[in-house]
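Could you have a look at this structure, given as structure tokens, before my questions?
As you look at this complex, bear in mind that one protein chain is not there, while each of the others sits in place.
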Amino acid sequence: MDVAKLRALALASVVLSAAAATMPARAQQGGAAPGGEVTGDTIVLGQTAAQSGPNAPTGEARWGLEAYLASVNAKGGVNGKKLKLISYDDSYQPAQTTALVKKLVYQDQVFALVGSIGSPTNAAVYKVLDEAKVPLLGMGTGSPIFYRPTLKYVFPAWPLYTTDGKTMGAFAKQRFANQSVAIIYQDDAFGKPIRDGILSQIGKAEMEIPYVPSQVDFSSAVIKMKAAGIKVVMLATIATSGAQVLNQMASLGYQPQRILTASACGYAGIFKTIQSLEGTYCTAFLPAPGSSDPRWQSFAKGMEQYAAGKEANIYAAWGWLAGEVAVAGLQRIKGPVTRESFVAALDTLSNLDTIGGRLSYTAQSHDGICCQFLWQAKGGRWENVKGSDFDGLKSP
Amino acid sequence: MRRAPAFLRVIAIVFVAVAVILPFALRAFAGQREVYWLYVVSQFFTLAMVAVALDLLMGRTGQISLGHNGFFAVGAYTAAILSSRYGVDLLAAMALAGLASAIASLVLGFPAARLRGHYLGIVTFGFGVAIDQVALKWDALTGGDQGLHLKKATLAGIPVGSPFALYFITLAVLVVAVFLVRNLTHTRIGRSFAAVRDSEVAAAAMGVPIARTKVVAFVCSAFLTGVAGSLYAFLAGFIAPEDFGTTQAMLFLAMVVIGGSASIPGAIGGALVVDTVNQAASTVSGLSLAILGGVIVAVTLFFPLGIKGLIARLTNEDDGAPEGSRSGAKPVAAPAPERPIARALEKVGTD
Partner (left out) sequence: MLELILQIALAGLAQGALYALVALGLVVISNTSNVLNFAQGAMGMAVTYVAWALLTYAGAPFWLAVGAACIAAFAIGALAQIVLLARLGGASDMTQIVLTLGLAMLIEGLVGLGFGYNPRPMALPMSMGPLLVGPVVLRPQDIVNLSFLVVLSLALAVLFTRTSIGLTMRSITQNAFAARLMGVPVERVLSLAWGFGVLLGGAAAVLAAPTTSVTPDMMNTILIYGFAGAIMGGFGSLVGACVGGLLLGVINNFVVAFVSPQLSMTFIFALLLVVLYVRPDGLFGRKSVRKV
């Protein structure tokens, strides 16, 4: 093919593309996404969560969600319809989440997205889903962007990260008033709201130390805190980084009061991984793993029955929570099961009793679970701390 | 202009034809499912563009880059910032994204021109890491880890944000890019790329400005990668620093190596293989990393010359001496009877 023909081909493809591009697209953009009404006897739900990569533990939410849906199906389903879950592995990469959500909505044509895990991952898709009028609920994140402004089709279930921080701050103010405080926080949409919440309660902290998840060496941070004589250290960290900080403190013989955020505490084996965890506090909205709390017991039983072989840990509990919210909404639908009627039903949930506490939605506010409390590490297990329920700490 | 082998010409025509027909076929047969497939294939086009651009640098000029995710990110963020803040239209965003990446490559290219082999590889790798960190930290500009949402793409006022339109635009840009790269390799600059790759010393002796040639190669490669990044951003509608991590740099590298060096169809084929495996693996939960790694190992082990080698074998063409990048003494290679001086003489001739 000589020069002229090649040029002609290139030109032709460009012209063709331009022509095609300006052709009016057939009602795809902003139009109703498929799967909006459930006419058969199965309601198909979709989820994205990391099943591989460093955030894989959080993806265990899938098993909790599957187990809850199975337990509901065993009792006859919702208004005679069975529930089915399609869950994909996005490896915590927002680019993957975008593609997989498109797959779930347009290829698998799910009714709603339930229990998707992650802040950046959900951030990639929540606006698109809201525009496409596909409900997104019970996500595994407390990032304020999903709560403010309230979006019609987005229903976060967790307390905001800011509320988490407020609980930490209020507790510190109550128990350790006037002692020097340092905050180690992850420098992103997870750690920063927690830090802001803490500061809103205690005013200011002597030291604020940001970090990024790829950091493996916290020796300099710990050394600085020890040198400054910090008495209370608050960690707005993920599990692995939190473990590293606490171990560094132990190896330097440094034992301040330690308050962790929920995400740093929930995994099994934490008591072996972190030396000298004893006495550490941790915020929570879910009951302590393995505790005698009846809500945890029924969750653990459900996991045993319907997700045999999968651990009944905090991550699975996230999925269980998402399932409770979804099913509660579905059960309240009177008439045809459409996305509109689903959303309307969810907006009527008031003080729903979930494994994570009381949850309410209104048309104006989708703030989810209101309140948190604290655990303390005692004798190799977590125990609820009495008097640590800080109601009324909801964000304005 | 050298004529491409008949086999390749046919493949090229078939490829473009299928690509053009695909959306119409999808619309007719798959109904609403087309939105997903159009998206996936459009993203593949942007990756193919990066593969071709990276091959220009690595396969044709012999410069290792382990940090092309950095250029991709610069392009994507430029487009995202311009779109989300100023509503800039698609064409302008693409051009500016390419320009921004090109400028970034100048920052990298000048010092890199003095480096070779492992040093260059690791410095470029560091560049990719640095861009990622800066994107995360400079949140006033980039939205930090919250990411950026782009406005719907427009072209001179006409909305072209539909999956259908973006698909064709991305395809057109890919075709133009391939065309440009192919033409480039047959110009004097393209021949100086090859001279630098084959033997820097000989090329220098022949009067080829080594440092400048390397920088030009970087700039061209970065420009195209930046444009691809901008398209990626408009397609996805949202970008965050997580998307441009070291995994992406590794995937780009894998695409080019699987494709075989200095081969445009190879690069596109390599992109196809890697992207397909990546997408497929994510539906098999928990195994994506292992599957991806396994495929890369298998392909490099059994097809070290890549798809290009495969094509050469299929068309029974003599693909000559291995056109890999040179980066030092090979432990088991006999002195190659390549007469690099003579080849350099042939290539860097009078124009």
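We just call them A and B in the order they show up, numbering each chain from 1.
In the analysis below, a residue touches a chain if its C-beta (ideal position, glycine included) is under 8 Å from a C-beta of that chain, and two chains touch if they have at least 3 such contacts.
If you're wondering where the values come from, they're calculated on a predicted model, not measured in any experiment.
Asker: So which shown chains sit in contact with the chain we cannot see?
Answerer: Answer for the hidden chain's contacts among shown chains: A, B.
Asker: So one chain is hidden, and I want to know which residue out of B:Leu90, B:Ala104 or B:Leu136 touches that hidden chain in the complete assembly.
Answerer: B:Leu136
Asker: Given that one chain is not shown, which residue among B:Val40, B:Leu184, B:Ile291 or B:Leu310 touches it?
Answerer: Touching the chain that is not displayed is residue B:Ile291.
Asker: Out of A:Phe111, A:Trp158, A:Tyr211 or A:Phe390, which is the one that touches the chain we can't see?
Answerer: Looking across A:Phe111, A:Trp158, A:Tyr211 or A:Phe390, the contact with the absent chain belongs to A:Tyr211.
Asker: I need the residue numbers on subunit B that touch the omitted chain, in ascending order.
Answerer: Output for subunit B: 58, 64, 111, 114-115, 117-119, 121-123, 125-127, 129-130, 133-134, 136-137, 199-202, 205, 246, 250, 253-254, 256-258, 261, 286-297, 300-301, 304-306, 322, 324-325, 327-335, 340-341.
Asker: Touching the hidden chain in the full complex, which residues of subunit A are there? Just list them.
Answerer: 52-57, 187, 209-212, 214-217, 219-221, 223-224, 227, 239-240, 243-244, 247-248, 251-253, 267-269, 272-275
Simple rule for what comes next: only the chains that are shown with their structure count from here on.
Asker: In angstrom, rounded to a whole number, how far apart do the mean CA points of subunit A and subunit B lie?
Answerer: 35
Asker: Report the residues of subunit A in contact with subunit B in the complex, numbered from low to high.
Answerer: Result: residues 1-3, 6, 9-10, 13-14, 16-18, 20-23, 25-26, 28-29, 33-34, 51-53, 56, 59, 62, 87-96, 98-100, 102-103, 105-107, 109, 119-120, 123-125, 127-128, 145, 187-189, 212 of subunit A touch subunit B.
Asker: If we count contacts the way the header does, which residues on subunit B are in touch with subunit A in the complex?
Answerer: Counting only subunit B, the residues touching subunit A are 1, 3-4, 9, 13, 16, 20, 23, 27, 31-37, 39-40, 43, 133, 136-137, 144-147, 149, 152, 155, 158-166, 168-169, 171-172, 175-176, 179, 236-240, 242-243, 247, 279, 282-290.
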